[in-house]
Each structure stands twice: as structure tokens, then as C-alpha cells.
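Note that one protein chain is taken out, while the other chains of the complex remain in position.
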Amino acid sequence: MVSESDVAHIAILADIGIGDDELAEFTGQFNAILEYFDLLDQVEESGRPGAVTTNIFRDDEIAPSLPLDDVLENAGESEAGYIRAPKVM
Amino acid sequence: MTEHTDVIIGLEIHCQLNTKTKLFCGCSTDYKTDGPNTHVCPVCLGLPGSLPMINRKAVEYGLRVAKALNLEVPEESEFARKNYFYPDLPKGYQVTMYDRPLAVWGYLEIEGDDGEKKVRITRIHLEEDPGRLVHKAGAGRVAYTLVDYNRSGIPLIEIVTEPDLRSPKEARRFLNKLRATLEYLGVYDGEREGGLRVDANISIRGSERVEVKNISSYKGVEKALTFEITRQKNLIRRGLRVDRETRHFQEGRGITTSARSKETETDYRYFPEPDLRPLRVKDWVEAIALPELPDARRDRFMATYGISLNHARTLTGDLRLAEFYEALAAKVEPNLAATWTADTLLGELNYRDMPVAKVPLDHFADLVGLVGRDEVTDRVAVDVLRALLDAVVTDETPVKPSDYVKQHNLGKGTADAFAAVIDEVIAENSQAVADYREGRGAALNFLVGQVMKKTRGKADPKEITPLIAARITPEEGA
Partner (left out) sequence: MGSVTFDAEDRWNAFITICREAGHGDGPMAGVAVAVKDNISTAGIQTTCGSRILKDYIPPYDAHVVELLKAAGAAVVGKTNMDEFGMGTTTESSAFGPTTNPVDTARVPGGSSGGSAAAVAAGMVPMALGTDTGGSIRCPAAFCGIVGLKPTYGRVSRYGLVAYANSLEGVGPMAGNVTDVARLFSVIAGHDARDATSIDRPFAHTPSSNRIKGLRIGVPAEFFGKGVDPAVAEQVRRAIGDLADLGAEIVDCSMPSMAFALAAYYVTCTCEASSNLARFDGVRYGPDIASKRSWHEAYQEHRREHFGKEVRRRIMLGTFALSAGYYGKYYAKAQAARKNVGEDFARLFADVDVIAGPTMPTTAFALGEKTADPLSMYLADILTVPANLAGVPAISVPCGTVDGLPVGLQLIGRHCEEERIIDTAYAYEEVRR
């Protein structure tokens, strides 16, 4: 069982916003889904599926980079080739 | 004996590998002289739909380091995602290695405070570098940051030590030895700015552990740790508690400050990277032929060139310096070469913050040759060396020392040439002469100094000292 404050805490951990108006609804849904996930408690075994392949590499050879215009085209504000982002405060 | 035997230090070193391309994509790693965001592609920019592909060379380099540091390589290792949100992290996670690293449990031998010691290496692994933030103040007081993703995806090797170091000096020596080893292995370019970053964990026995981040130079490590020891010991002395925390080293001020505290330790939610396959590379290790490493080179220098342990250690402590010395020793007498390189040249280079690669070998060999043939005094040789290096610093074409000495008439004169000067000095300094006759030996040195001054260093003190002494010592029975 998770409480509303647990869900609010998860939203902070995930850096994802949920509105106060959504909190109750999310918490109810969360609990229903997590209860369903509890089925997995009955799985006794451990381990994971084996990898079909291993050691997949590429050679240390230079490939062309994107032209600066392509990089900046989808970006927001840019300045002398740098891309603007909010500062961590 | 170490002063601080209750000090416990462990290091975490991140080092940029000098592969041609990034860890997970083919962008060139040679971005230092290019503009921002010109060495990026869908993969390292974190565009939707992009996928990583491991650079085989980076894995080889990692294994080279593992072998050189005596680590064990497990049968299987794998990359994992470290999830956190930061403007320099384009995917919102860093691809690194978590509970199945590339190699574990090795050691590096260093000169400890109490003799040779083995510093244990807990693990090494590969991971990608994030981008780089440049802070800017916008119009008015609004601030934002600027991001350059050129560095995003650069291959890093992370090396973690056990808390086996006992002093800031030991930490510095460890780092120097590690750096030299990585250079000798050919996996790291010492010239690269920002290529090596250190986090240190330090505690005073019985107190909490403090993590110091953001140290980016070897001198910085010693400074940061020295500051921390003092800070922590002061707290303990005053009966206060040392908080378990993360602190940042501020290089300019030589202090550590508390990092913005987070209420809880960050939860990185590690899980295996689903876009990559596991590594099974244990069998690569046998085939790796290690080059000659610093200790082996040191021993070879002693055996081949007959130089002292101290000289050998100094000269092999840096790959380029070692190569410079060997080239020099092929041209001039090795012991002389060792003395002049280790004892004199190195100091002059440090003073000018100049790399040994910039020293014109033939010019330096010429100079050492002059000394070897007793054509100039040591004093003059040092002056000529300084002139030579200063010319290199200002990008002028340096004059060949032999020519320089001729031009400026700096050649060592014969003793006779100085007879007049000696007479002059004796005549002008009767008090010193009297002092000497009364048994004060230092007065002789003073007189020698005066002669050196008048001859602008051309007189060789070894030769004129006995001459002066002979002139002013009273004769038996006089």
C-alpha cells in the first residue's frame, strides 16, 4: 500500500510533476496496479533470460558528426553554438 | 615516520581514454580546438531512437589497465544505467558499469611514507563522460546555463582504490604513479586538459568519512586533502562532530566547501543497459602485451645508464621525460644527462609551466656537452639554459648554446685570465682576507663569490678557490 505522500515522493524522485488534483486518482490507480504486481512475489526462481549474443562492438573509426545546423535546428535558444538550458540552483 | 597515521584516504579517479572516437559512437574525440556541439551525433546527443555501440578499443584499453594494475577480469561484465537528471546529461542517464565491472581487486606499488607499499585497487570500469556546462548570466539578474555536448560520450575509465593511503603526500605519489602508468600504457594523454579528475574519500580514524569532489590536478589533491585533514582535526579537537558529507574543492582558494546538501543520498536506480550486450572478454587479457612500465623502466635506467635510484625514479615518472632522457643519453654522458635533466631542467620547466616536449633536444644536448667538456661553468650553463627556454616560451628560434656562449663570451676562462681579477678582489676586500687568516673559512667563499661576480660567472669556483686560498694564506713561519 502506498499513500498519497508516498506517491508525491515518487513524483519528486522521478522529477515528474503531478498536480494536487491528480494525486488522489494516481494513488488509487497505483495501489491497484502494485497489488497486481505482487503476483511476482510467488515467483521462486531467480536469474534472468540469457543474452542471445555477447561482445558486440564497433571499431574505433571516426564517423561524420552532425552539422551544427542540424544540432541546433530542434533545440531551443542557442548562443554561439551552445544550447541554453535552465541552471541548477 | 608519517605524521598522520590516523588518516584514511581512498581515491576515485576518472580518466579520459585517448581513443579516436567516443565510447558509444563514432564522433571524434579530438574536439578541444573546435567549436561547441560540432562533435555530436544522434547517439551522444541523446536524440530519440539512437542506440549505443561499444568502442572495442576502449574495452582493450580498459583491459590493458586491468592487466598492468594486476586486477582480475571476471568471465562476464556489463554496462548499466545510472539514472539522474541534469542539464549536461542528454539521455537523463549515464551508461556506466555497476555491479558487474570490467575488472576487480588489483594493486599499484608506490613509494609510501614508510617505504614501498601496495595500494589496493578495488575495481575499474568504463563509462561515458557527460557534456559540459558553461555558466552564464543573462540580461539583468536572470541566469541560465549553456551546454556543449562535445564531451558527451567521451570514454572514461574509473579507478577506485581501497582506503589504503595515509597522507596527502602518499595520495599525490599514487596519482603520479597512476598517471605515469596510464601514459606508458598508451591509453591516456597527459597533455589533455581536464583528462583526469579525482574524488577523494578521507576520514580521521574514528570519525565520519567525507567525500571531496571536483579535484582536477595532482597538486590540487595534496592541497585539498591537507586542508581537509586540518579542518577535520580542528573539529575533533574542539569536541565537534565531523559530518558525513560531500564537499567541493575550490582550486583557486585551496579550500573545500560543503556541497549543497541533499536530504537523502541520490537513488540512481541502476539496472543493466538493455541496448547493449554483456562483455565476455576475460580471454583477451592473455594476449595483451604490456609495454615497459615505469618501475621496469626505472630499473633498466639504473642498469643501463648507471644512474642513481632517485634520478631513475624522477626521469621515469613521466613518459615524455623518460623518452627525452633516453634520447639525450644517446648523445651525452648518461650521468651528466641525468643530473642536468632531473636536477636542473625539470625545475626550470616547472617554473615556466612548460612541457618537456617543447625542449629542443639537440640544443640541450649541445649545452650538456659544453658542461661535460668543462667549457663553461655550471653557473653559466644554467644562465644559458634559461635563455634557451625563455626563447622557446616566446616562440623565438633559440640560438644553439655553443654559439650563444661564443657570442656572449661566456666560455670558462683559464685560471691565469683571472689572476688580475683575483688580485683586485683581494685588494678590495682586506677585511675578508683578515677574517680568513683568523680561521673563518666562510670568508673564502665570500671572496670566491666576489670573483664570480666580477667575471660574470665565468670563473669556475672549483678552480679559483684554491688559487685565492693560496694567495691569502699566510706562509709558514711568516
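By letter and in written order, the chains are A and B; residue numbering begins at 1 in each of them.
Assume contacts are C-beta pairs under 8 Å (C-beta built on N, C-alpha and C of every residue); 3 or more make two chains touch, one makes a residue touch a chain.
All figures in this text were calculated on a predicted structure; none of them were measured in a lab.
Asks: From the list B:K32, B:K219 or B:R269, pick the residue that touches the absent chain.
Replies: Residue touching the chain left out of view: B:R269.
Asks: Residue by residue, what part of chain B touches the chain that was omitted?
Replies: Touching the missing chain: residues 42, 45-54, 81, 83, 85-87, 90-93, 138, 142, 144, 147, 149, 267, 269-271, 274-277.
Asks: On chain A, what residues meet the omitted chain?
Replies: Missing-chain contacts on chain A: residues 2, 7, 10-11, 13-19, 22, 26, 29-30, 32-34, 36-37, 39-43, 45-49, 52-53, 56, 58, 66, 70-71, 73-77, 83-89.
What we mean here is this: only the chains that are shown with their structure count from here on.
Asks: Can you compute the centre-to-centre distance for chain A and chain B, using the mean CA position of each chain? Integer Å is fine.
Replies: Whole-Å distance between the two chain centres: 40.
Asks: Which residues of chain B touch chain A in their complex?
Replies: Where chain B meets chain A, its residues are 19-21, 25-28, 35-42, 45, 53-59, 76, 85-87, 133-136, 143-149, 267, 276-281.
Asks: Please give the residue numbers of chain A that touch chain B in the complex, ascending.
Replies: Touch residues, chain A against chain B: 13, 15, 51, 53-66, 68, 71-72, 79-88.
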